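What follows is a structure written as structure tokens; I'll ask about it next.
Rest of the complex left out; these chains stay put.
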Amino acid sequence: MTARIGVVTFPGTLDDRDSLRAVRIAGAEPVSLWHRDKDLKQVDAIVLAGGFSYGDYLRAGAISRFSPVMETVIEQARAGMPVLGICNGFQILTESHLLPGAMLRNNHLHFICREQKLRVENAETAWTADYEAGQEIRVPLKNMDGRYVADERTLDELEAEGRVAFRYLDGNPNGSLRDIAGITNAAGNVVGLMPHPEHAVEPLIGTGRTDGLGFFTSILKKLVNA
Amino acid sequence: MTLDTVLHAAETPDVEQPWKELGLKEDEYARIREILGRRPTGAELAMYSVMWSEHCSYKSSKVHLKQFGDKVPENDAMLVGIGENAGVVDVGQGYAVTFKVESHNHPSYIEPYQGAATGIGGIVRDILAMGARPVAVVDPLRFGAADHPDTRRVLPGVVAGIGGYGNCLGLPNIGGEVVFDACYQGNPLVNAGCIGVMKHEDIHLAQASGPGNKVILYGARTGGDGIGGVSVLASETFESTGPAKRPAVQVGDPFQEKLLIECTLEIFKEKLVAGIQDLGGAGLSCATSELASAGSGGMRVELDTVPLRDSSLSPEEILMSESQERMCAVVEPQHVDRFMEICEKWDVIATVIGEVTEGSQLEIFWHGEKIVDVPPRTVAHEGPVYNRPFARPSWQDALQADDAGKLARPQSGEELKDQVLKLVASPNQASKAWITDQYDRFVQGNTVLAMPEDAGMVRIDEETNLGVAMATDGNGRYAKLDPYTGAQLALAEAYRNVAASGAKPLAISDCLNFGSPEDPDVMWQFAEATRGLADGCLQLGTPVTGGNVSLYNQTGETAIHPTPVVAVLGVIDDVNRRTPIAFAEQGQLLYLLGDTREEFGGSAWSEVIHGHLGGLPPRVDLDREKLLGEILISGSRDGMIDAAHDLSDGGLIQAVTESCLKGGNGARLVVPDGLDAFTFLFSESAGRAVVSVPRSEELRFTDMCGARGLPATRIGVVDGEAIEVQGEFSLSLAELRTAHEATIPALLAH
Amino acid sequence: MARVVVDVMLKPEILDPQGQAVQRALPRLGFEGIGDVRQGKRFELEVDGPVDEAALARIHEMAETFLANTVIEDFTVKVEEQSK
């Protein structure tokens, strides 16, 4: 038995094909989802892929959040379905208030594309179980609006509850508060991060590392064992 | 104001027309009257003026470009040649690749962000129009002096624009160039290239045949931006004389273009189009006349059906508008509904604006009245052709006589070391990571090699690991010293870069950036460079598949260095065999391939240490380049070399520094017999590369080089954490890294 | 048709690197005496029909839920004189 993992394409989504590929390489069944359809085609988990949905106009993720598919995604996420938001997907999750805080323009004002070292702080979410807590990984980072902000109270809460899932190491690339690269909701089913694990699943491609594959094998194991 | 219909024009032959203001010459206007047998209507005049501009008609360059078609090498790879939106080559396994380089120089000086952004947008639509999925972009750039205040305005804007547009489209940027030289101060060069991939059967051509077929305009609404941009921006010497004379620049919408790409690919997949053309310079004037001209000729367009952003536009303005993110398709009637459905799916506006007719005239109507009635060929393909006078400049001999060999050379190891540090830190040789880190090189998940490497490489088939590689090069300093040789050096370098990555060079595209064709000196440079390039391509067996000419790159009387930029496309059967530049394994042996001579004319050393430009550029031997390429490709295929880096500007020490820094390993070098340390480190002799060979492969590799007659000199070993030149100096990687990486951020980061 | 303007600015406690970059560049360009710069967004909305209280209330809601992200931004709504 395998699991069906959906990847949503919004107008302007770029990394949908890569995410589908990562799902396939991990051994799960990739399913394309379309922003205009409320129907999630019986998937077991969802990836909101990276890119520039609606051109990042207004604010990254702000327009996509109101699409038909997100109505169902928001509902299902609240009911416990695993959802991973990568980059633009993370931005959509914060705009949808499925995750707290907001994403702002990088503090240096430039798009930044580089290999980024991260620490997996929480290895108990639906998407990180194949990592060890404290494990260091390297995956590509590429974005314009990657600066995570939230008020102090929210940040303290996130820290206290272990919901800072990933932290930047070896230099904060964008001014994110407390070096936050990604967070999870309290239940651990909704995870968002700016770096791109789906670009680090094949030895030859990109930076030539496969450190990101664990996201997809984690969810697969969880779903298959459930 | 009465509408200037065809009828009206025939009845009022003596009306004064603004042909001069539209950039036409008197004899050109006379020819239009002769073609039509009457005076043109306002709309016809608009069409002819934009289509007969230098930018669209290539009227000054055509006679020289002809050589690319005349001197075609034997090459089975060529599927579609010059003349289409972009050339197409066969890369095997049923795949075809289309690629092209274009310029967006003038707009990028006026509005760096949008000028550069729309440059990417334009070249991507060219590739899309061939039926291909765009898979990567490259951006060869030239700016004024690195420390000039205006460079701080232009460069960050251009880079942000290229990134802003390309990143948003989801196209990995896999290479390019950044060169600084005072000659580009008022004329930065923003060239942009794109690669697209398709199956052979999916190749689409820009033609409208089949009477009754519908002409569909889709994409963005047409607005008042960029009107006359073609003629004003590309044909006249640009002078920055305050706001009043500043021409309009378009604002790009990469999001719209992304939708246009996905929508168009879906339309191709269902085989719904008979012909297709992108809208670029000259907008609808160009698309309609070129489609009709390449087909059977007849087309009827109802101009009032064109969706507008600004309802006050006149028909002339609609015809000339260069609004971005638009395409024009010719569709059989039974496919129109499905075509419209796909457009609706992607939120793309699509409108039937006309149809292909039996006749041979392009007829355009406005509110039911005929305002254009022209033979389309005369607009699109039979524009004026000039044999501009050219002559070897009077200063050329003196420039070549000013030999770089007489410049003072370093006298001690200490001095050598200082000069090495200066060289690798100089803006042209320094790391461009601050720039290239603003480009997404990972998107699409197929990038095998990207900056900093010799060539960018992407996988195009996940099952077989088939891949393509591209490098772009062009050294304006060399071309200034000798444009014929300079163009061949550009070709040779790009060819060498592709081969160094392990891919087999197949074909080229070029972007020829020069000054005013009305200056005989410049025209001579152009004639020499095209001749050099055509001869070179013939010899190397790499046909020119297409390209772009940008003229009038000059400020007042002063032209830029002649700057032919060459993009070489290569293919690699299995990307697993690619060769990176990084020296990744300590203990591997370093071999220098090729001959090193005392060649310093136009070199980075002469520029950085002496601020000198004179003498002759390095000699070119294209047979040698070919041999070197074969060795590099065999070496990679058979696992004999683990890293390779071509030698070009900056010479050996520059290449070794880059490979060491990338790999995080040092090198111990020995000056070979018969060479002095200075020449060994700084000479820019062409046809060379440095490779890193596993010890176990040494014999096999040197045997191969020996058997094929390529000089291979053992120059050292990958070792330690410094670059040491025995008996001369040692420089730690840390020191080199700081020198190499700090320069550009210091100049440009706020 | 009337025009309503919605101005959206980052909350004062949120770092505004765009404004800072502008401010830092000013002395270089020869402009002195600007103590602080903040950069925000301005939306000009052309409203069909009358801009009455109901319309303004709707626009206010639109700003609050969509044009601004109130986690990080403040906004103001103004009816513009139909001048010029």
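The letters A, B and C name the chains in turn, as written, and every chain counts its residues from 1.
We adopt the following convention: contacts are C-beta pairs under 8 Å (C-beta built on N, C-alpha and C of every residue); 3 or more make two chains touch, one makes a residue touch a chain.
Predicted model only: the values in this text are computed from it and were never measured.
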Chain composition of the complete assembly in this structure file: A x1, B x1, C x2
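Methods note: only the chains that are shown with their structure count from here on.
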Averaged-CA centre spacing for the pair chain B and chain A, given as whole angstrom: 36
Rounded Å distance between chain A and chain C, as computed from the means of their C-alpha atoms: 30
Mean-CA-position distance for chain C and chain B (Å): 40
Multi-chain contact sites of chain B, meaning residues that touch two or more partners: none
For chain C, residues contacting two or more additional chains: 21
Chain A residues touching chain C - in the complex, by the definition given at the top: 58-59, 62, 66, 94-95, 101-102, 104-109, 149-150, 175
Contact footprint of chain A on chain C as seen in their complex: 10, 14-15, 17-18, 21, 66-67, 69, 71-72
Of chain B, residues touching chain A in the complex: 160, 163-164, 167-170, 253-256, 258-259, 346-347, 437-448, 459, 462, 575-576, 749
